[in-house]
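One structure follows; several queries about it will come next.
Selected chains from the complex are presented in situ; the others are not included.
Labels A and B are assigned to the chains in the order they are written; within every chain, residues are numbered from 1.
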Amino acid sequence: MISCGDTRVLCSATIEEKAPPFLKGSGQGWVTAEYGMLPRATNSRNRREAAAGKQSGRTQEIQRLIGRALRAGVDRRALGERQIVIDCDVIQADGGTRCAAITGGWVALRLAMNRLLKAGIVTTDPIMDHVAAVSCGIYAGQAILDLDYAEDSEAGTDGNFIMTGAGRLIEVQMSAEGATFSRPEMNQLLDLAEAGVAALVRAQTEAVQCAG
Amino acid sequence: MISCGDTRVLCSATIEEKAPPFLKGSGQGWVTAEYGMLPRATNSRNRREAAAGKQSGRTQEIQRLIGRALRAGVDRRALGERQIVIDCDVIQADGGTRCAAITGGWVALRLAMNRLLKAGIVTTDPIMDHVAAVSCGIYAGQAILDLDYAEDSEAGTDGNFIMTGAGRLIEVQMSAEGATFSRPEMNQLLDLAEAGVAALVRAQTEAVQCAG
C-alpha cells in the first residue's frame, strides 16, 4: 500500500512461471501491470468498469504506462522466461494515481524479485535501478509538485515524469490543459521532478527494508 | 471495512437523489449493491473482471443477493424516491465473502440513513431492523460456523443464512457439495446460524456507534 498525500494505491506482484507467447524461446521475461480504481475512490462515485463491460481508454493507457515504466528498470534476460504481473488498485484517489502506482508497483516488483533471488530461481538480480514517478504542473502561474485533484483540474500545464534512481529519464509526458507552455516552463517542471523522484527513491528503499 | 476471520471487505454507500426508472412516481426508493474482488484477494491471482470485459455469473449472483437482502430490512416508502448504492469490494478473501459483504453493507447503509435523517431529507427512519448473514456448513461430519476457504472447499454441505436482528429469516440457501443432506442436519445448521447472526448484530451496533 503506497500513500502520496490522500492518494492510496494497493500494489501487489504475482509471479507466473510462463512468459507471454511472443517471448517463447527468447530467454527473456516480461513485466506487465493491471490498474483499477474502486468506484468510491473519488469523491463522487465512478461507474464500475467490470459492470460497464470494458476498461476505459484511460485505464488501458495507464496500465500500459505502468508496465512500460517498470520494464525500463529490469534486465529481462536476467529474469528469464517468466512474467511478473503488478496489480495496482486505487483505494482512494486525490491526484497522481498513475505516479503512485508506478512508485508503489516498483516496491512490489522489488519484493517479488527478492523472493525469486532468495529461492535461487533467479541468480542475477534483474533489477537494474529504482523506477519512480512524480506528477507536477503549473498551477496559478507556479510550478508545483504532486498536484492534488483540486489543483490538477485547474492546472495550466500538467506533467508526469518517470525516472531511474540515477536520475535518468524513462518517460516524460507534458500536456497543455487550456494554455500552451514554453521551454523555460518545461525546464522548471523538470527540475522540480528530479527533486521529487529523489525523495521517492529514498522512501522506496525504506519500504523494502520494512517489508524485508 | 468489515473483517470476518481473514476476510476483509470494503463497504461504502452512495446516495443518489433519483430512484431507478421503474419506480418513477411510486414514492418508493431502492437499495442496490455492486460487488467486486481485487485480483489478489485470494491466494492465487484471479482474472480482473474489467479486463475480461464482463462480470462473472458468480459476481452478478452475489450482488443481486446483497441488494435483495438489504432491501428486506428497509421501508422503501420511508426512504422516498432515492437510491442507495452499496459498493462491496473484497480486499482479502478467506471464505464467506458474500456474508461479510451483507453484514458490512448494512453498516454502510445504516450510516447513510443516519446522514439523511440528520440532514432532515428523510424524516422517518427507513431501517426496520438489522440485516446480517452467516455462512456455515458441515465439515468432517460436524456443523461449523464461518467456514474458512480450506474448510469451505471440502464441506459436504454449505449454507448461507440471512436474518433480521429479531431472528426472522430473509434468505436461506443450502447446497449439497458432494453429499446430499437430511432435514435434521439442516436444522442443526439453522441453530448455529441463529447464534452467529446474534453475535454479528451486536458487532454492527458497535461499529455504527464508533463511526457515529
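Here is the rule we go by: a contact is a pair of C-beta atoms (placed from the backbone, for glycine too) under 8 Å apart; a residue touches a chain by one contact, two chains touch by 3 or more.
What you see is a predicted model, and the numbers here were worked out from it, not measured in a lab.
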item: Complete complex - number of sequence copies, 2 represented; value: 6
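Following the convention adopted for this analysis, only the chains that are shown with their structure count from here on.
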item: Where chain A and chain B are represented by their mean Cα positions, the distance between them in whole Å; value: 34
item: Residue ranges of chain A in contact with chain B within the complex; value: 10, 12, 14, 34, 36, 38-40, 45, 48-55, 59, 85, 87, 89, 91
